[in-house]
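Structure first, then comments.
Note that one protein chain is taken out, while the other chains of the complex remain in position.
The letters A and B name the chains in turn, as written, and every chain counts its residues from 1.
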Amino acid sequence: MKPQEKIGGGQLFALLFASRAIGLFTFTVPQETGFSAGDRVLFTVPFCLLCLLFAVPGLLVGSRHENGIAGAARAASPLLAKGVGVFYAAAFLCAAALGALRFELFVGTVLFPESSTAVFTALLLAAAAAASLRGVQALGRTAAVLLALLAGSVLFLLIATFDRFNGLNLTPPLENGAGPVLKNAFRSAGRTTELAALTLAPAFTRGRVKKAAVGWLTAFSAAAAVIFCWIGGVTGRYGEQQMFPLYTLTEVARFGVFERMDAVLTGVWILVAFLQAAFFLWLAALALKQSFDRKMPPAGAFAGATAVLGLFFLFSALADRTDGEATVYTSAALFLLSSVVIPLTVLLAGKLTASSPKPDASPGRG
Amino acid sequence: MKKLLSFFFALSLPLLSGCSFRRPPELSERLIIEAIGVDKTETGFAVTVQSLNDLAVGADEGTPEGGVTKCCTLYGTTVAEALASVSEETGLSPLYSQARLLVLGYETARDALPEALDFFLRGQNTRADIAVAVAARSAAEIAAADFGKDRVGADVLTDMLEAGEENGTAIGVPLYRFMDLLLSETDAAYCPLLAVKEETASDGEGAECIGTVLFDGTIIRTSLTKEETFPLRILTEQLNGATFAVLSDHVACTLRVTRKNTKIRVLKTPENARFCLQIDVKCDITDLSFRGDPEFLPLDPDLVRAVSDAASRLLTERISGTLGRCFYENGCDVCRFRQRLRLRYPTLYRALAAQGRLSPADLPCEIECRVSIRRTGKEVLREGDRQ
Partner (left out) sequence: MSDTPFTPSLSSNLRALKELLGDSFDLIVRELAVAGTKAYAICFDGMCDELKIAEALIKPLTDPALKKPPDGTLFEAVRDRLYKGTDVKTVYTVPDAAQAALDGNLVLLAEKEPAALTFSVQGYPRRSVGEPLSEQNEKGTQEGFTDNFKDNVTLLRRRLRTPLLSTELLTAGDTSQTPVVLCFIRGRADAAMLAQVKNRLQTAKLDAALGAGCLRPFLEDRRPGLFKGTGVTERPDTLAAMLTEGRIGVIVDGVPYAVIVPYLFSDHFHTADDYLSGPAYAVFMRALRVACVATAAALPGFFVAVCVFHPEIIPSDIMFDIAKAESKTPFPLMAEALIIHLIYEVVREAGLRMPVAVGHAVSIVGALVIGDTAVTAGLIGAPMLIVVALTAVCSSVAVRLHETVSLIRFALILIGGLTGLYGVMLFSGLMLTELCAVAPFGVPFSAPVSPFVKAAQQDTLLRAGWRKLGRRVTTVKEMKFE
């Protein structure tokens, strides 16, 4: 990719933050007991540390080659490069489907409980496919604008509920030990499929990938801590009983004559879900392009969106049958493979290729 | 051509897969619900719904025939089932998001609170900040109370509660706060108590707030009068402004609270914890008269000091009385002592909880209330006091 087609570190930060934010906004309180409001604020610390740890393989392999993991894999073996490309393309499509599934749960529960959400998911993916065709620079700039909107809307929400915040509604952290905190930190880290994007980031980012990644994880964790604290302080145990506590917080927000702020903030969340889907679709196309050295035709974006829709239906059916457990394990597997296992494998392959003796180029004598 | 085909293919997928999209009703096809009253019956629940009068029928100008609101009562084994039949009764699709008031009948609140509230806890369309109240008798009579043809009952009642919050005689609680307190393992829930007015108003019966109901868990423990609600607002740190009268042998004085600062400190003792309630109230004198003497009283520092002391004693007495009534007699932890202990000394809290030593008797409290006079209006000072 030419330097003028790449995005800056700030835009990468915005893309990653906005993409992960959808998980934050649609978070649900785990059903198991023992994970209290205070724990939720505290768990963002181990979550951040875990994510930083798991980001290391991806960042390392990305720094090896200007094309990220695809380039590093190709340097090791062209076959490995193709395999890596196909895997990451599939991984990003699965990540898009999981994101759509999470968002579909929100839309189907809150916005349109009486309508089929498949239509809305299809609309989201169609729009995302169209947006992904515009390239990473368009997505990066859009993310920067959305990040400002996001920050503004969350700040507005905090101000609108400021008078209702009461620290007494929180609970002391670690009341039930560190177990629930660490368990949920692992679970949430396992949903951070954006870490896989760091393996390809050098291909589309002008420098400062590490800074952007560290900044993103730190800022996101801090924002999550503030939001969880606020939810607990305002809605208390009522919020914990609701499917989407942050949405409940927006329901009780009030500013002047404007009462229910939920629709306004829902709008921002829809934008963010759209951006996440577009970003993952674009990353899938990039993974294939880097590995097969062939640009995807525009129809490929819509084909990818159709594939995501198919995966969405699949995951939805699996989730229904397994009470949601299947998506948790799928997400965790995806995360481990794309962020840790494959990058380490490529790193190892690269080292082996570098250390293996090269065949003697000079002609034999005698 | 290929692009066009791909586009239609992609578009047809969701359409052909049987996905449907239901057009929601227009505004005029909706029943705009303003207040909901829930009463328990022998077979389930009776839900009284106060809604805006039929918009399509009615004069272009002026009040529709029958008033701006109308009521209907629905029956079902659960609240949800009862409300589900509202479309059948009225022919309109219910819109819960504009409902401002939820009234629970006394017996319902006493005997079936979780069942009555479950719909509002789970429903996505209901407002989380709808005001909750308990009726002295039945919720139906409150929801159907007549405030005049031109007035929406829910508006009047919620305005009344807000006004009561201003003068300290009522304590409004939104649903999410009420549920939070109900679900808490340490705190006590409370909400206003409404009753139909004894005397008829000029064009209707009307209803009023007569006090506050206190819960311990989901059980009604006791109720406070309007006068007792004022100290409750101080204890729950919700006093915005109020007036109260201070009477002594010679002087009758009305004070208006301008600022209040409540500090509840948790003090750890070797065996348990105790609490220190420090209340600092700043007031303005709004009127002052010498009892039995028609002359205007000049204000001097001694008089002001005397009024301040009398007010402090009065408030301390009232606060102690209310605290005793709520917490020490009925176990309603309105000051959230246990929660404060839990946050401040979590280990001690766990130890005491394990030993079962978190009852009111185990958590003594000292009250210090100081009233200071900030402004006295147009002062008339003695010559020697002029600066």
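Note that a residue touches a chain if its C-beta (ideal position, glycine included) is under 8 Å from a C-beta of that chain, and two chains touch if they have at least 3 such contacts.
The shown structure was predicted, so the numbers you read here are calculated from the model rather than taken from an experiment.
Visitor: Quick one: say which of A:138, A:151 or A:214 touches the chain that got left out.
Guide: A:138
Visitor: Can you work out which residue in A:84, A:150 or A:278 touches the chain that's missing from view?
Guide: Once the missing chain is taken into account, the touching residue is A:278.
Visitor: Can you say which of A:8, A:83, A:173 or A:215 touches the chain missing from this structure?
Guide: The missing chain is touched by A:8.
Visitor: Check each of A:17, A:43, A:88 or A:120 against the chain that is not shown and name the one that touches it.
Guide: A:120
Visitor: List the residues of chain A that touch the chain left out of this view.
Guide: 3-4, 8, 10-11, 107, 111-112, 120, 123-124, 127, 130-131, 134-135, 137-142, 144-146, 257-260, 262-264, 266-268, 270-271, 274-275, 278
Visitor: Give me the chain B residues in contact with the hidden chain, please.
Guide: Residues of chain B in contact with the hidden chain: 21, 24, 26-28, 30, 32, 52, 55-56, 58, 60, 95, 97-98, 100, 125, 127.
Just so it is clear, only the chains that are shown with their structure count from here on.
Visitor: What is the distance, in whole Å, between the centres of chain A and chain B, each centre taken as the mean of its C-alpha atoms?
Guide: Those two chain centres are 42 Å apart.
Visitor: If you look only at chain A, which of its residues touch chain B in the complex?
Guide: Touching chain B from chain A are residues 109-110, 113-116, 118-119, 122-123, 126, 167-172, 175, 235-239, 241, 248, 251-252, 254, 259-260, 298-299, 302, 305-306, 309.
Visitor: Going by the contact rule set out above, which residues of chain B touch chain A in the complex?
Guide: Chain B reaches chain A through residues 2-3, 6-7, 10-11, 13-14, 17, 19-22, 24, 97, 121, 124, 127-129, 174-177, 179-181, 183-184, 336, 339-340, 342-343, 346, 350.
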